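And now, subunit A:
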Amino acid sequence: MLPCTGRIDESLLLKAFENGADGVMVVGCLEGDCHYVSGNIRARARVKRVYEILDKIKIGPDRIRMFNLSAGEGSKFAAYANEFVGKIRELGPSPINLARGGQVHAASQKETT
Partner candidate 1 sequence: MKGNLDGFSGSTEHPTAAVLVIGGGISGMQSALDLANAGIKVYLVESSPAIGGKMAQLDKTFPTNDCSMCIVSPKLVEVGRHRNIDLFTHSEVKGLTGEPGHFTATVVRHARYVDIKACTGCGLCEIVCPVTQISHFPALPAEGEKKTRARAKEKSIIKGPGLPRPVTSHKWTFSVETTACGMCGGCHKACLHGAVSWEKKQVAVIDQEKCTGCGACFLACPDKFKAIAIADAPDLDKSLGAAVQARSQLLKKEFAGTEQKDCIRCGLCAVTCDKVMNIGALKMVEEGIEAGVDICQVCGACASVCPVNFLSIDQVTNKTPRPLLNSFNEGLNGRKPINIHYPQAVPRVPVIDEKSCVRLNTGACGICGSLCGVGAIHYDHREEETEIAIGSVIFSPGIEVFDAGRRGEFGYGLYKNVVTSIEFERLLSASGPTSGTVSRPGDSKHPKKIAWIQCVGSRDHSCDRDYCSSVCCMYATKEAFIAREHDASIEPTIFYIDMRSFGKNFDNYVTRAKDHKVRFIRAMVSRIFEDPVTGDLELRYVDGSGERQAETFDLVVLSVGIQVPQKAKELAGKLEIDLDRYGFVVTDGYQPLATSRPGIFVSGAVKGPKDIPETVCEASAAAEAASASLAAARGSLITAEALPPERQILPGEELRIGVFICHCGTNIASVVDVEKVVEYAKTLPGVAYAEHPLYTCSQDSQERMREIITEHRLNRVVVSACSPTTHEPLFMSTLRQAGLNKYFFDMANIRDQCSWVHPDDPGLATEKSKRLTRMAVANATAGEPLQEMEFTVDSKLLVVGGGLAGMTAALEAARQGFGVYLVEREPQLGGQLLHLQRSNDGRRFVDFLADLKEKVLHNDKIRVFTSSEVVEQSGFVGSFETEIVMPTGGTRTLKHGAILVATGAEEYRPEIHGLGWLDTVMTQTDLEAELEKEPKPQWQKLRVAMLQCAGSRDAEHLPYCSRICCNQAVKNGRRMKTLYPEARIDVLYRDMRCYGLSELDYAAARREGVNFIRYDPEENPVTITAMESGIDISVIDPSIRTEVRLKPDILVLSTGMKPRDAEELASMLRVPRNDAGFFIEAHAKLRPVDLPSEGLYMAGTAHGPKSSSETIVQAQAAVARAVTLLSRKSMKMSGVVSVVDPTNCAVCLTCVRACPYGVPFINDQHSAEINPALCQGCGICVAECPAKTIHLGRYDDRNIRAKIESYSGT
Partner candidate 2 sequence: MKSGSNLEKVLAAGHFSVTAECGPPRGADPEVVRKKAAYVKGNVDACNVTDNQTSVVRMSSLAGCLLIKEEGIEPLIQMVVRDRNRIALQSDLLGASAMGVRNILCLSGDHQKFGDDPQAKNVFDIDSMQFIHLVKSMRDEGTFPSGKKLDGAPKFFIGCAVNPFADPFEIRVPRLKLKVEAGADFVQTQCIYNMKKFKEYLELAKKQGLHEKVKILAGVTPLKSAGMAKFMKKMVAGMDIPDEVINRIAAEPKEKQAEKGIEMCIELIQELKEMEGIAGVHVMAIEWEEKLHEIIGGAGLLPRPVVE
């Protein structure tokens, strides 16, 4: 949990993959509704950069995604989490984990409010 998705940066997101995450979801406030004005917009740009990097290095861009939710949308959060986990299961273990001997981790989740 972070004070704001604006705190997360590319190096940390990539670190998660280095540490064996098969997927990373970043969950922030609704756009235009950031508690810290613009943190989620910054986060979106950083996630996009990581998306592009993952694409280029063949880890797969779809392993990272940013979601936007309001605090009252618990069921939506669950739906998003399930959707994302489903997607990651479909993609299977990240090439990193395959290279390390195929141990499969559940999708990592990072949450912020």
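In the analysis below, a contact is a pair of C-beta atoms (placed from the backbone, for glycine too) under 8 Å apart; a residue touches a chain by one contact, two chains touch by 3 or more; residues count from 1.
In picking the candidates, the idea was that all candidates are chains of the complex that A comes from, given by their letters.
Only a predicted model underlies this, so the values are computations on that prediction, with no experimental measurement involved.
Engineer: Looking at subunit A, find the partner in this complex that touches it; the options are 1 or 2.
Structural biologist: Of the listed options 1 or 2, subunit A touches just 1.
Engineer: Okay, in this complex, where on subunit A does candidate 1 touch?
Structural biologist: 1-4, 6-9, 11-12, 15-16, 19-21, 35-39, 42-43, 46, 71-72, 75, 78, 105-106, 108, 113
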